[in-house]
Structures are given as C-alpha cells and as structure tokens.
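Here the complex is missing a single protein chain, while all its other protein chains stay put.
Chains here go by letter, A, B and C, matching the order in which they are written, and residues are numbered from 1 within each.
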Amino acid sequence: MIDVALLGAGRIGRIHAGNLVRQPGVRLAAVSDVNAEAAAALAAEYGARVASADDVFADRSLAAVVIGSSTDTHADFIVRAAAAGKAIFCEKPVDLELVRARACADAVHKAGVTCMIGFQRRFDPTFAALKRRLDAGEIGDAEMLVVTSRDPGAPPVDYIRKSGGIFKDMLIHDFDIFRWILGDEAVSVHAYASCLTDAAIADAGDADSTLVTLRTQKGRLCVINTSRRAAYGYDQRFEVLGSRGMLQAGNHRPTEVVAAGGQSISSDLPEPFFLERYRVAYADEIAHFFAALRDRTTVRTTIDDGVAALALAEAAATSWREGRVVAL
Amino acid sequence: MIDVALLGAGRIGRIHAGNLVRQPGVRLAAVSDVNAEAAAALAAEYGARVASADDVFADRSLAAVVIGSSTDTHADFIVRAAAAGKAIFCEKPVDLELVRARACADAVHKAGVTCMIGFQRRFDPTFAALKRRLDAGEIGDAEMLVVTSRDPGAPPVDYIRKSGGIFKDMLIHDFDIFRWILGDEAVSVHAYASCLTDAAIADAGDADSTLVTLRTQKGRLCVINTSRRAAYGYDQRFEVLGSRGMLQAGNHRPTEVVAAGGQSISSDLPEPFFLERYRVAYADEIAHFFAALRDRTTVRTTIDDGVAALALAEAAATSWREGRVVAL
Amino acid sequence: MIDVALLGAGRIGRIHAGNLVRQPGVRLAAVSDVNAEAAAALAAEYGARVASADDVFADRSLAAVVIGSSTDTHADFIVRAAAAGKAIFCEKPVDLELVRARACADAVHKAGVTCMIGFQRRFDPTFAALKRRLDAGEIGDAEMLVVTSRDPGAPPVDYIRKSGGIFKDMLIHDFDIFRWILGDEAVSVHAYASCLTDAAIADAGDADSTLVTLRTQKGRLCVINTSRRAAYGYDQRFEVLGSRGMLQAGNHRPTEVVAAGGQSISSDLPEPFFLERYRVAYADEIAHFFAALRDRTTVRTTIDDGVAALALAEAAATSWREGRVVAL
Partner (left out) sequence: MIDVALLGAGRIGRIHAGNLVRQPGVRLAAVSDVNAEAAAALAAEYGARVASADDVFADRSLAAVVIGSSTDTHADFIVRAAAAGKAIFCEKPVDLELVRARACADAVHKAGVTCMIGFQRRFDPTFAALKRRLDAGEIGDAEMLVVTSRDPGAPPVDYIRKSGGIFKDMLIHDFDIFRWILGDEAVSVHAYASCLTDAAIADAGDADSTLVTLRTQKGRLCVINTSRRAAYGYDQRFEVLGSRGMLQAGNHRPTEVVAAGGQSISSDLPEPFFLERYRVAYADEIAHFFAALRDRTTVRTTIDDGVAALALAEAAATSWREGRVVAL
C-alpha cells in the first residue's frame, strides 16, 4: 500500500483525489491546504487526515505527494519532496521562472525520485491513439503539426496578471504536445500575439490570441494557434501531416445527436472545458503515475518535459515582445 | 443506508455491483449466485456477504434486490421479491413467456413495490438527449422512427436456442425504444426475417436479420432493422422524422482520430459492443433506480414497459412465422 | 449525326434539351409540345424546328425521341416511336397502369428498338460509385438495404390526384433502386402508409408517409421509408449491409461550410430538390443513352426495369389498401 499526501484541496486537487483513491494499492493518507476548511472537507470525504506541508514532508510513511496547489508553491514543494525522497506528481507548470524550474529538475535528478508533471493531454484517448498510430508509421514521417487550442473564455484579469502570461499559462500544454507528437526539438520559434477579446487583458500586459511557429532540428514545422475566447466552446484539435498521409485529432462531443432543421444540419458543441474534455485523461495520468511507482517504470511526462515546455514558452514570449525570431 | 442484494454475479452482475457501490447511501450487502465461486469473489471485492436466494428474500434488512441472473430465474425472483416487499431492479426480459411476465407485473402492482426493468438504452447520453429535445418540441410532431440495431456478431447457437428467438432476445430493446421515443402504442406489426449469416441459426429455428414495421394509434410509422452480424461493429442508431425536422442518434466512437491516407479519409469504428457503448447508460440507470428509491419517485422503465416490449416481440415473431400482419 | 425529337418542352424537357445538345454527334432537330409557345421557345433556343407529334413519328430523319411530356402520353408515344423504329428515351413512369406498361414493353421488344427509362438516380455519382464498389465485392454479399427517400414538400393536391398515388409517383424510383442495388427480385412486399402532413392528401385517397418492406428470392431484406415532407430538404440516402461491412450513400450539400456558433456545429442542408441533387445524374443518363446508340450497347435502365418497378408499386399499394402481405 502506497500512502499519498495531496497538497492542494482545490478544484484540480479534488479531481486527483477522486482518481487516486481508485488505484489499487494506493491510499490517500493526508490532505494539506492553506485553506483549512477545504483540506478538512476533502480529507473527511476520503477518510484521510489533515496535515500541514511540514508534516507531510516530515512523515516518512508518505511515499508520494500529489501537488495541486497554487503555481507559486510548486517549486518549493518539489524541492522539499525530492529532498524527502518522495515520489512526486506535480501539476504544470513547474514554475513560472525557467531558472527555478531548472533548479527543481536538478533537485529531482539528484534525489533520484520519480517526478511526473501533469501534462494530462498526453493521456487523452484521442491524442494518445493518434500518437500510437503515428509512432506505428501509419503516415510515414511527420512533416508538419498544426495545433488549435482555444479556451471558451478568458479567466479573470486578476488571474491573468499572476499567470505568467498566455505563453506560460495556456500554451505550455501546446508546447508539450509539440515536443511529444513530433519527438523533436525546436531550433527556432516565432510568435505573433494580439489582444482582440478584452482590452483589460492588454492593460494587464498580456495577449489573448497567438500564433506561434516553430522549426525543429529535423526541419519539421509546427504552428500553434490559440485564443482565450472561442464562442463555440473548448477547441482542442491538432493534425499531423506526414509523408504518407495525415492524422487529425478532433474534439469530443457530449452526445452524438444530429439535428436537421429548416436552416442547417447541426451537431453538439465540443465538451465545454478542460475538466469535461480531459476527464478520462486526468484519470489515466494518475493511474499511469501509480502504475509507474508500482512497476518501477519511467513516467511519460518528466520534470525535464516540464522544463522544456517552459523554455519554449519563454522564447515565444520573447519573440512576441521583441518582434523577432528567437533561436533556441 | 439502503442494503442491497445482488442476484447473479456474472458479467452484467459485476457491472451493476461496480455502479451501485458508488451510489450515496447504498451498500452492497449480499451477493447470490448458483456459481458459488463467482458469488464469493464478487462479494469479497466489495465487502459483501454471500447468500442464497432464500436467504436474500427472507432477510428483512435488504431493502432492494438487483437481479442480473439468467433469464429463466427473473420471473420467480421478481415474484418473490415483490412478496417480500423489496424494491426490484431486474435485467430485461421479465420472462420469455408473455403470460408469466404479466403475472410478474400483477405481483409487483399488488405488492406496491418499485420495480425497474433494465432498459439501459433510455439512459444512453445520446438517446436521452434526443428524447429530451424531441419532447421539447424541437422537430414538431414525430411522424416516423427508423431504428438500426446490429450486433457485431451472433452469440453461440446454444445460447440462441434458449434465447427465446431474435425478437425477444435482441429486438426487445428496440421495441422499448419505439415505445419510449414515440410515446405511442402499436396497433399493427409486420416482420420479415431471414437467416443470412449462419445456417446453424436457421437450424435452431431462429433468424439473424429482421425488418419489423409498426403502425401506431396515431398513425405514426416505425421500422426496426436488425442483424446479428455487422462486420464493422455494434451499430446502434435511430432517427426520428418530425413535422419540423429530424433528430438522429449516432454511434459513439472510442476516439476522434481521423486519418487521411492514400485511399480514403477514415475514422474509428463504433464502440465494439454493448458493454462499451452503454457503459455510461448502465451507470446512469442504477443511479436512477436508487435516486427513485431515495426520493420516492417513479422509475423510468417499469415492469409494464417490460411486458409491453415482450408483447411486441411475440407479435413480431408471430408475423414472421405466419407471414401475416398482426393486429395488437 | 443523330437527329432527335424532344416530346415535351416543360421543366424536365428543358433539362434534357440542355444535356442532349452537348452530346457529340447529336442534334436537337425538333421540339413538340401541346403548349405551342413552350415548344417554340425551346426550339428557338437550340435552333430546332417545332413539330407536331404526328410529324415527329412520320419523319424518318429523326432517329430518336426523348419523351418528357405528361405521364398519360408516355405509353402512346412509346408504342408509336417503337412502331416507327425510333430509339426511345422516356421519363418514368412508363404508364400508371401495369397492363399498358407491359403492352409498351411488348411493342418495344417486337420492334427491337432501344428504349431507356429515365431512372436517373442510377447515374447519381454517389449512388453509381456505391453500386460499383458493391459489385466489386467490397462488403461481401448484400444482406439488407435501407432506403430513405423524402421530398422537401408535397406537390399540389391536384397533381397528387392524377399522380397514380405515392407508390407509383414517388416510390417508383426507390423500387428501381431496390432492384438495381440488390440485383435480386422481390417475392413478397408489405406496406404501411399514413397521411400525417396534410389531410387534403388523405381526402384525395393518398398517403404521404410510407414504410415498404420487401423480401427477395435470396432472402435479402429491404425497407423503403418515404415522406412527402422533410422540413430540412430533399433527403436521398441509402445503405447496404453486407457480410463484410456497410456502404452508405449520403446526401449532397451545396457547400462544405461548417459553422460553429454558440449553440451547435452546423453544416448545409442537402441540395434542395431533385433538379439540384440529380443535376449530374440527368446529364449522365442522357450521355449514356446516346453513347449506347452510338456504340450499339445496351442501356442500363430498360423498359423492363420500368415495368418491374411499376409492378412493385402496384403490389405495395395493394398491401397498404388491403392491410396484408402481397406475394409476387
């Protein structure tokens, strides 16, 4: 039995809690949150105890921590958990500063602990199936990747101000998709960005619409287009052009009802947002993490992946701010 | 807390067990099966006790039974559970003989217990959404219903021999869809059937392909086309033509990957069979049953629905065997 | 050069005229219509002369006639054209009476002239491609055919009164599809029909919604569902279930625009009616007719096909009126 502490009892923490208690041989032993009430409620629901972060890191019976607390705590928790020899599952991003993220990676490597970053999209059934088929050679060599990643609406400007900017907050997932799908590294990145949906976002120094292009070591091309506001919902698609064909990953819909009325043939909008679209992915990434601990295998999304995606986000932000191509 | 006994620890019983233990205020207290090993394994998994059927019906602490045992036991278990004042969830069909099914319904009504028949398709997210939109008047008055219901492959001939025939074994679900979607009753039915996939099915006195047409009290028309063998998987669709448009319920796919190769654009086959396609439906029907018990509301699929679908199946079988239209 | 007379200068006549003048080696020499003005206008447009029907049949320089006049003239024109040794292209139906249609077929066979009936759907690119793939064995042996054939709206009741009824007027095309696609003949037919869209149609002794089922010599099954009124347009689909898969023929859309709005994802309605949907088919059937004359090959839709479809229409009408299965 692996006893686990959950750091962070908010929305994503609750999801991880619900998923981890279903893993064979895994027990949610402790819940920690600066919001004592949230911690207590979640702990009660699953028969766990409430603990401070200090308690968690000091308790040798806890073999793993799941970090779902606010972004500014991630780096500290990772370093402390690594020092305590605990396996780590941490929500993205590792940190908003590349320097600190790299320090976390160093700490993890030095301690030799398992550390998985929550890039849940790699576990989406559609995305994962596409990756398997690509790797199996179905469309030959990958040449181009077109990623569409649009949110149904922007978060509050207060959130945006602390978010690290759209490239680190929103595109970090897409940079991970880019690296994962192509299995190649960028040598050059360029970004255009605009603020088209809400002037308050520009006032906060951020953009809401971006076009990022990348060129890889092997000369492959990738474009990521994002928007903070797609009126039709959460739009998460990508397509890979290969030498022998194309693979496309489409949106998931709540139902397969099609209506033919007097004006058009219509089907469902995509699943509304990430909690719905990636419901299976959240469950599968937690299962993967604990299976890796059990079977002593490597996790699919390491802290190095977290650092690499952050590096791309910083480069893209630089390209946008300075109006130039950035070499990597 | 409602203590429940599960009668039948086979494939469908295990699914019901997994779903019912997740319901708030519900406990799987006892498991019964003629296969003692299966009962013991399932009971152990959920901390329940093994019990004989006699024990179950005698135990006043058990408020409800979930019947997932073989078809020939359903009628007896329903009658005994009703006599014992227990709420009943029973897999379809009620029985293979209309006379016995009616006797069960009488017993249930007399006892005044809740009895729900497992027509899980009504709980499929796609089918249920279509029904809600139809009832909301989106396409005006329903005029015609076209049901496509095809299995990926026939069961063993030994099973077919005891199944009651394709109309009672397979189309019973489609007859329930017909009654539910149109909210109307058949006045006349006609059936063609053939054996096209395996001569052994004909030798067993059954057919593997059917076309059943029905005319309702209000003059609406319905056709059900079925096959025991669709090489491309489990095909579960229907469409309703209304005065102002059409609603179609399509198949669910495992993923939304689309591949463009040298010959065609291709997407996933439907979910392979009923356990996958109706996974959510099985969970939702059990949730509905226990919510109805908790809230003292009426269940959506009563024993009368079970009897009515069986009556249609018998009429269709008669039409086929006697080569004539059957009035109802 | 083949000189052709067009009998009938109405809507369908104009379409045939526009298509036939584009055939190599074919000249529209004469146009005949009881409406002298229509004949004159169409003749002028293509540099043809106006002629009476008597003139047409007497003129030995005219090698072929294209009959697009009203249904009640078809039989007489076919018999006279056959007697005069002219090749014949005639719009469906041959006649509304099976006896007269058979007499026409006898006259054609006796004269040994080419006679093609305008079942243009066989020339629809989608339908024709499906047939080729079916014949090539792509889905193995055909087992079941599901035909959906719905008009966007009913014609005036005055037209319906003289139309011969929905089975002869509308389903005759679908009976031809049935025979063509399955390459098999019906041994038994059953029809349900209702009047659901306009009581005036019932007053005229006709129905507007039908479900016709057929069983063939080889035990295959077919269902044809039709309606005089589909609010979303002209719905012309069919699907064939075979031993190794399924082939579906879908509707054509005017454009491939997809819109994602706040409520749904929507695409175009089907092409609005037969003139748009079957535009290519009308051109291709005329090309086929004149190519057959030129190359002395057999036409794809003979007068025997016209008679056979009419026989099915009569049987279905009988089934409906008498409430019974009709053997063929």
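Criterion: a contact is a pair of C-beta atoms (placed from the backbone, for glycine too) under 8 Å apart; a residue touches a chain by one contact, two chains touch by 3 or more.
Just so you know, these numbers come straight off a predicted model, no measurement behind them.
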Omitted chain - touching chains that are shown: A, B, C
Among A:Arg14, A:Arg220 or A:His288, the residue in touch with the chain that has been omitted: A:Arg220
Selected from A:Arg11, A:Arg132 or A:Arg244 as touching the chain missing from the view: A:Arg244
Residue, one of A:Arg14, A:Arg121 or A:Arg150, that touches the chain absent here: A:Arg150
Touching residues (missing chain, whole complex) on chain A: 139-141, 143-144, 146, 148, 150, 188, 190, 192-197, 209-211, 213-215, 219-223, 225, 227, 229-232, 235, 241-246, 323-325
Those residues of chain B which, in the complete complex, touch the missing chain: 230-233, 235, 259-269
Absent chain, residues of chain C that touch it: 125-126, 129-130, 133, 138-139, 244-252, 254-262
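The rule is simple: only the chains that are shown with their structure count from here on.
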Interface numbering overlap (same over half, different under half) for chain B and chain C: same
Chain A-chain C separation of Cα centroids, rounded to whole Å: 58
Computed distance of Cα centres, chain C from chain B, in Å: 42
Junction residues of chain B - those touching two or more other chains: 139, 244-246
